[in-house]
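Left out: one protein chain. Kept in place: all the others.
Order of writing sets the labels: A and B. Residues in every chain begin at 1.
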Amino acid sequence: MVSEIIYFVTFALVGIGLVTLVLGLSKLLQTRKPNEIKLSTYESGIAVTGDPRIQYKMRYYVFGLLLVLFDVEMIFLFPWAVVFKSLGLFAFVEMLVFIAIILLGLFYAWRKGALKWV
Amino acid sequence: MLSSAELLNFANSHGIPLWAMDAFIAALIALGLFAAMGLGFMVQVYMERKVSAGLQLRYGPIYVGPKGSLQLVADALKFITKEDVFPSSAEPWIFRLAPVVMFAAAFLGLLVLPFGPGLVAKDLNVGLIYVLAIPSIGVAGVIMAGFGSKNRYAILGSLRAAAQMISYEVPRSLSLIGIIMIAGTMRLSSIVDGQGIWYIFLQPLGFLVFFVATMAELNRTPFDLAESESEYVNGYHTEYSGMRFGFFFFAEYMSLFAAALLTAVLFLGGWHGPGPVILAPVWLLIKVFGVIYVLMWVRWTFPRFRIDQVMDLGWKVLLPMALVNILVTGIIMSV
Partner (left out) sequence: MDVSISLVIFLALAAMAIISSLMVVVGRNLFNAAMFLGAYLLVIAGFYFLLSAELVGIMQVFVYVGGVVVVLLFGIMLTSQMINVRLVSALQQRVLTLVVVAALVGLLVSIFSKTSFYYISSAEAPRDSISLIGKLFMTDYVLPFEVISVLLLAALIGAVIIAREEGRQ
């Protein structure tokens, strides 16, 4: 696995290095004429009032939680799927029970309106 | 491509440590991929402009070069020489890092993608999860872009984009379980080798879910809520200009290419095709650009969904469909 780590790190370094290089090149080539209005936050030409970081919809957070839950479920599905062929019916039933319990949760969330975007 | 035994011999006879050899080869592959993706970026943008023009009965670019083909070179030069406006209220480091994170996430995803038999940087045995997991780091990049810009449109756009991307990650990953069940492996090259019959015919429902979810992951119309011009100006990259925007753009088309390649590898038989083995990468590229063409066709044909429709489609339609696909695959394989 050492080789994999070396490849990953090298890829990351080359990628980030090239981005930095091109951005640096662009910095050398471009003409910069900043002024106050150009540097201000773009709000379709209207003067910005207040902090844009107000409280947004909580709904996003719920979908984030759902994602984590299903991600955890998938952790178990992937290795199961790899060995599915050699395991037979019993393992299939076990997985059906597992998925059914999760689906119960999804169904609950659905009925209680957590999946509704309001 | 050199075999690993030859490399081992070479390294041993010259006293080069193996890790240095690995790093050197990885750097060469990465540079090659970067160049190829740069070229692919230009080809895809040209293609997108011509396809969209064709579908809307326009000409598209015609003036620069034959049939406007040098328009992309002009565009690239424009990106590099254009002033890169740095908003005074932005969080400097987060604003700077966001395009780098986006780009790096998309670029690192290419590490395990095969371009032909043996033509792969690192054929991981968890390749399939890798191509799903690594690009998802890009979601953090999207949120960074929105947060760092301190702009209302950017924040709203980044939240929507992130919510949409994480919502479709679930059905997208689940739709591939069926393929893993049939192939019995998560190594991408082995999945291609196992496709005597293309998996699109064995997994039609899985393909449908995967394809729709892929469109949503890529933030392309009809799922382009992240940068819906008529609502949010330009979404999370509203404040970006010049080459910084260029890298968002580059990462987007790199993801498009990677997604098309993944679709071809998983469902369309990868590099299988008639003719000698030397034609394998050609077949793969033909399939990849076929998929890209379909994605563009869809993009320029359908109007945009509303956010509630997007969320409903993801959680209430595609997710149950992906689970049904697993069930059906399991029953058929058990019987």
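Miscellaneous remarks
We take it that contacts are C-beta pairs under 8 Å (C-beta built on N, C-alpha and C of every residue); 3 or more make two chains touch, one makes a residue touch a chain.
The structure displayed is predicted, hence computed values, not measured ones.
Shown chains touched by the missing chain in the whole complex: A, B.
One of B:L72, B:V120 or B:V139 touches the chain omitted from the figure, and that residue is B:V139. Remark: the omitted chain is touched by one listed residue; of B:A27, B:V126, B:L208 or B:I307 this is B:V126. Against the chain not shown here, chain A presents residues 1-6, 8, 51, 53-62, 64-69, 71-76, 78-84, 86-87, 90-91, 94, 97-99, 101-102, 104-106, 108-109, 112-114, 118. What chain B contributes to its contact with the hidden chain is residues 17-19, 91, 94, 124-126, 129-130, 132-134, 136-137, 139-140, 143-144, 146-147, 155, 159, 162, 166, 169, 186.
One rule holds for everything that comes next: only the chains that are shown with their structure count from here on.
Put simply, chain B touches chain A in their complex at residues 19, 22-23, 26-27, 30-31, 34, 79-89, 99-100, 103-104, 107-108, 110-111, 121-122, 124, 128-129, 147, 149-153, 155-156, 159, 162-163, 166-167, 169-170, 173-174, 177-178, 180-181, 184-186, 233, 238-239, 242-244, 246-247, 307-308, 311-312, 315-316, 319, 323, 326-327, 330, 333-334.
Of all residues in chain A, those touching chain B in their complex are 2-4, 6-8, 10-12, 14-16, 18-20, 22-23, 25-27, 29-34, 36, 38-44, 48, 52-53, 56-57, 60, 63-64, 66-67, 70-71, 74, 77-78, 81-86, 88-89, 92, 95-96, 99, 103, 106, 110, 115-118.
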